[in-house]
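Excluded from the complex is one protein chain; the other protein chains are retained at their positions.
Labels A, B and C are assigned to the chains in the order they are written; within every chain, residues are numbered from 1.
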Amino acid sequence: MNEWLYIGLFFIVGLIIPVGAIGVAWILGPKKPNPIKQSTYECGIEPVGEGWVQFKAQYYIFALVFLVFDVETVFLFPWAVKLGQLGMFAVVEGIVFILVLIAGLVYTWRKGMLEWV
Amino acid sequence: MIPLSWYLILAAGLFSIGLFGVLARRNAVAILLSVELMLNAVNINLVAFWRYGDVSLMAGQVFASIVFSVAAAEVAVGLALVISVYRRRNTVVAEELDLLKW
Amino acid sequence: MTAEQIIFLIVGAVTLISGLMVVTVRNLIHAALWLVATLFGVAILYTLLNASFLAVVQVVVYIGAIAILFIFAVMLTRRQSAETGASVNTNWWMGALMAVLTFAGLAYLLQSWSGFSKQASAIPSGFDAINQLGDALTSPAGFVLPFEVASVLLLAALVGAVYLAFTKK
Partner (left out) sequence: MNFWNDPLKVAADWLTGILVGWGMNDVFAHVLVVFVGIFVLILILMVIDILLVWIERKVVARFQDRIGPNRLGPFGLIQPFADIIKLLIKEDTTPDGADKVVYNLAPMLSMMSVLILWAVVPLAPVMLGVDLNTGLLFVIAAGSIGTLSIIMAGWSSNNKFSTIGAFRQVAMMISFEVPMLAVMLIPTIFAGSMGMNAIIQSQDIWFFWLSPLAALIFLIAAIAELGRSPFDLSEGESELVAGFNVEYSGMKFGMFYAGELLHAFTFGGFWGILFFGGYRFFGLEQVSPIFGILIILTKALIGYWVIMWVKYTMMRIRIDQMLAFNWKFLTPVAFALVMVTALMNALLRGADSWLYITGMFLSNVIVGWVSLEIVRSIGKKEREKVEGLKPIAEAHH
């Protein structure tokens, strides 16, 4: 608990410094907005439509594979911490776990979902 | 020190908020967001029961970890469903998906 | 009131308010960002409960992966213009009623339970939750099967999601 108090203080100070820097810049800087300056920058061409365009489905696939890998790898950490004191059984267990994980990757690969088309 | 009741009430509140979202929101993605709130409320309870019970029994934390993977699986499949429906019907509003009504 | 209680009250209030924002704001990206705030609040609650591993995992999994997936999905499924129409359906008051009733029912049930206002016992010195968790997840007497089944569940989710969303019509 106590150590998390320090982390919490770190979060607070870590936020104060950038807020302070941006605040000082806001106070010192000139403020003369005009429509041209405020317009979206697209290399001098008038922007068409909004910036929030629809995206390629491929991004979602990679986020999906990442989600599965992330969750599983995180739960390998307690296993890795304990590994030095455990026998062969735990090692095999972890390897089975990783192989199941790899099977998902192989499936996605075989399906051609890892190609960027 | 904080009594257990505080955590339980907080979790109940979060669960109810999630329930409201699931029942009331029109957008399917928003419904999934609300389901996440409900799962988190459950997780708070699990961890609180671990802490306030016998600390050396890890069942609470293990269950919370399993809930994490369930949540991940739920999001993956749920959002895939939403995207699949969107591609076929061009909508993400749950009310408009009424093919199975009759 | 101790410092711990004050921290809890602040964090709890932030969590609940951002939870409410999740279910009420119209813009879905904003809803996802409010969800991040809620989840971060829950992570702080885990640290208050001395479950530091779960707190860090909460940030890694929820904020690092699930929230990102939500934002990607929102960007993939938005129509040309901004969201039109109401963000809640016509029966939203029924949902609200259900939610309030659920909360009241849960609160009533809980306060009639004997262990409701239990206090936490001190954590024994030298107790290492991660070591214990590693033990629980790997020893045959512990939770080996759930641990392995979780990986199979995620595999199934990955296969299902890939199949659902991206098979050619």
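One rule holds for everything that comes next: a contact is a pair of C-beta atoms (placed from the backbone, for glycine too) under 8 Å apart; a residue touches a chain by one contact, two chains touch by 3 or more.
Bear in mind the structure is a predicted one, so any value in this text is a computation, not a measurement.
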Interface partners of the hidden chain - shown chains only, full complex considered: A, C
Hidden partner chain, residues of subunit A it touches: 3, 5-7, 9-11, 13-19, 21-22, 24-26, 28-33, 35, 37-43, 47, 50-53, 55, 59, 62-63, 65-66, 69-70, 73-74, 76-77, 80-85, 87-88, 91, 94-95, 98, 101-102, 105, 109, 114-116
Contact footprint on subunit C, counting only the chain that is left out: 3, 29-30, 33, 36, 52-53, 56-57, 59-60, 63-65, 67-68, 71-72, 75, 128, 130
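Basically, only the chains that are shown with their structure count from here on.
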Chain pair showing more contacts of the two, A-C and B-C: B-C
Whole-Å gap between the CA centroids of subunit A and subunit B: 21
Shared-contact residues (touching 2 or more other chains) in subunit A: 57, 60, 64, 67-68, 71-72, 75
Set of subunit C residues in contact with two or more other chains: 4, 48, 50, 53, 57, 61, 65-66, 69, 73, 76, 133, 135, 137, 150, 154, 157-158, 161-162, 165
Residues on subunit A engaged by subunit C in the complex (per definition of touch): 1, 4, 7-8, 52, 54-55, 57, 59-61, 63-68, 70-72, 74-75, 77-83, 86, 89-90, 93-94, 96-97, 100-101, 103-104, 107-108, 111, 113
Contacting residues of subunit B [partner subunit C, same complex]: 1-10, 12-27, 29-30, 32-34, 36-37, 40, 43-44, 47-48, 50-52, 55-56, 58-59, 61-62, 64-66, 68-77, 79-84, 86-88, 90, 92-95
Subunit B-touching residues of subunit A, taken from the complex the two chains share: 57, 60, 64, 67-68, 71-72, 75
